[in-house]
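The next block holds one structure in the form of C-alpha cells; read it before the comments.
With one protein chain removed, the remaining protein chains of the complex are shown where they sit.
The block that comes next holds subunit A.
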C-alpha cells in the first residue's frame, strides 16, 4: 500500500471510502470518541438469566458495570391485600403462591403467625409439626436444586441444569403424592395440616432419600472442583459481613461470610431444636461459597427428613379444637378426592353440632383475638417473616410478608458494581431471587 489514506470517491449514494489498511486511524479515533458515551443496558424484565421478570438496569463502560439498579414490581399480584378479603384459613391458598419455589415455608410461616395470634402453638399435634418439618426440608432441597440448576445453566453448564431439574422432579412427585399438587399446595393450614400423609408416602420419601444420596455427589463431581465453574464463581458477587448486616441479607448469603446464623438454630420453631443437623458456612463471601453452602444444606436437609420419618407416629394432624380445625377429612371416592362419606354421614345424619361447625367454619371462618404477631422461619433464601395483625374478625386485618428474596435482592448493586457484565448473572444467581416472593 503506497498511500496512508484511502481516497474518497463521490457516488450518488454519498462518499465512499475504500479502506485498505492505512486509514484505520480515523476509524479508530471515531470509535474512541464514541467510547465516552455511557451505555445503559436494560437486562430484562424478560431475559432468560434474570430469574423471572426482574429488570436490571446496568450502566456499563466497556465490559465493566459502573452502576446497577433493579426494577421490580412486574409480578406484583397484591396477595397481601387479597388476604384481607378471605378467611384466615383461605389465606394459605394465597401465600403459597408468593415465593412459588418455597411454598411450604410461606404456608408454615403464615400458619405459625396465625397460631401465635390464636395462642394455640402448644396444641399443634406432633405429627402435624413433623410433617411440616419434613415438607419444609424437602422444599429446601427442591429450592436449592432450582437455584443450582438455573445458576448452572446461566453459566452454560446445561448438564447441571438437567441434573437439578431431574432431582427436583422426584421431589415434586413426592409433593404430588402428599398434597395432591406439585406446586401451590395450600396443604399446611392454621392448626395443622389439610390431611394426613397418604398411604405409601413414608416409603416413597425413604426411597427418595436413597436416590438423592446417590445423586448428590454428582453435583460435586460435576461442579465443585470444576475449574471453569470455580473460575466463574470464585470472588464473584462479593459481599462481606458488614455488607450483609447493613443490607439485611440473610440465608446462604449471610452464612457465606462465616456467620452461622440460622433461625432453625437461634430461634427454633416447629421443634427444630430437637433435630440433629449442622449449619454449614463458608468464609469466601462469594458466589462459590454460597453454592457450597447450598450443596451442604441439601445433605443436612436429607438428614432432617430422615429423622422426621423415624419419629412419625400415628396421630391427629389437626388441633382438637373443632372451632378452628378445618373439617377436611378427604377421601378418594368414585368421583375423585372429596370430603369423606363418613364425615358427610356424621354431619348430615348424627351430629347437628358437627354440621354447625362445618357450616360456620367453611362460610364464616374462625375469629382470631385482636393483636399482632411475627413469625419467622429460615427459608432456603433467608429469614422469611410474617407480620400478621388481627382486629378480632374472621379475616386478617393485615398480613405482611418479609420475603428474603426481596431484601436480599437489594444487595445486587453492592455485589455487581465494578465487576464484569457476565458476573452480574453469577451474582444474581447466587442471591437466588424468586420474583413471586420479591413482588408478592
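The working rule: a contact is a pair of C-beta atoms (placed from the backbone, for glycine too) under 8 Å apart; a residue touches a chain by one contact, two chains touch by 3 or more; residues count from 1.
The working rule: contacts and distances are computed from a predicted model.
Enquirer: Tell me the UniProt protein name of the chain this structure doesn't show, selecting from "NADH-quinone oxidoreductase subunit C", "Phenylacetate-CoA oxygenase subunit PaaA", "Potassium:proton antiporter" or "Succinate dehydrogenase flavoprotein subunit".
Expert: Of the names offered in "NADH-quinone oxidoreductase subunit C", "Phenylacetate-CoA oxygenase subunit PaaA", "Potassium:proton antiporter" or "Succinate dehydrogenase flavoprotein subunit", the absent chain's UniProt record gives "NADH-quinone oxidoreductase subunit C".
Enquirer: Of A:98, A:148, A:376 or A:426, which residue touches the hidden chain?
Expert: Spelled out, the listed residue whose C-beta touches the missing chain is A:376.
Enquirer: With the full complex in mind, choose from A:261, A:294, A:358 or A:381 the residue touching the hidden chain.
Expert: Counting the whole complex, the residue in contact with the absent chain is A:261.
Enquirer: Which residue among A:119, A:200 or A:349 touches the omitted chain?
Expert: Selected residue, touching the omitted chain: A:119.
Enquirer: Contact with the hidden chain only, please: which subunit A residues?
Expert: Residues in contact with the chain left out: 72-73, 76, 78, 80-82, 84-86, 116-123, 245-250, 259, 261, 266-267, 321, 323-324, 360, 364-374, 376, 383, 385, 387, 389, 391-395, 397-398, 400, 402, 406-407, 409-410, 439-440.
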